[in-house]
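What you see is the complex with one protein chain gone and the rest in place.
Showing chain A:
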Amino acid sequence: MASRLLWASRAASYLRISAFHRGLSTVIKDLKYADTHEWVKVDGASATIGITDHAQDHLGDVVYVELPEVGVTVAQGKNFGAVESVKATSDVNSPVSGEVVEVNSELVGSPGLVNGSPYENGWIIKVKMSDTGELNSLMDSNQYSKFCEEEDAKH
């Protein structure tokens, strides 16, 4: 058991993933996180946004993703769309402000990508950021991991 854990943590480290043993949610290093469980991947002034593994796990099987139009403005902390599971619809909030330059149209036919690949193929929108300084108010992967642990511990 110990050697398997050691292997797992080495593999995780190599893949730049930190694995939670308690919540079993994946958190990716190098991404930034909002306390409403959205992640953002920054590339210059461009931001790719989705919901985290923690979020998709708690929401259940996603059956529909409400996507914004390309060109709309999003604001940090405000909702831009929604993710719908079997009996619940949940707002998705933008971690950064800016203009939507692309939406993931794959989600129209395959909303389950949000569950299966929350950090890769399940990305939701791409935004041209209006204020990269906003990233400073987001959590890094370690802070987000801790945040999730604390949230789950309260339950």
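By definition in this document, a contact is a pair of C-beta atoms (placed from the backbone, for glycine too) under 8 Å apart; a residue touches a chain by one contact, two chains touch by 3 or more; residues count from 1.
Quick note on the criterion: contacts and distances are computed from a predicted model.
Asks: One chain of this complex is missing from the view, so tell me which of "BPL/LPL catalytic domain-containing protein", "Ribonuclease P protein subunit p29", "Peroxisomal membrane protein PEX14" or "TATA box-binding protein-associated factor RNA polymerase I subunit A" is its UniProt name.
Replies: For the chain not displayed, UniProt's protein name is "BPL/LPL catalytic domain-containing protein".
Asks: Which residue among A:Leu31, A:Leu59 or A:Leu113 touches the omitted chain?
Replies: Per the contact definition at the top, the residue touching the missing chain is A:Leu59.
Asks: Kindly note down the residues of chain A that lie in touch with the hidden chain.
Replies: 36, 58-60, 63-64, 66-69, 77, 79, 81-82, 84-91, 93, 108, 151-152, 154-155
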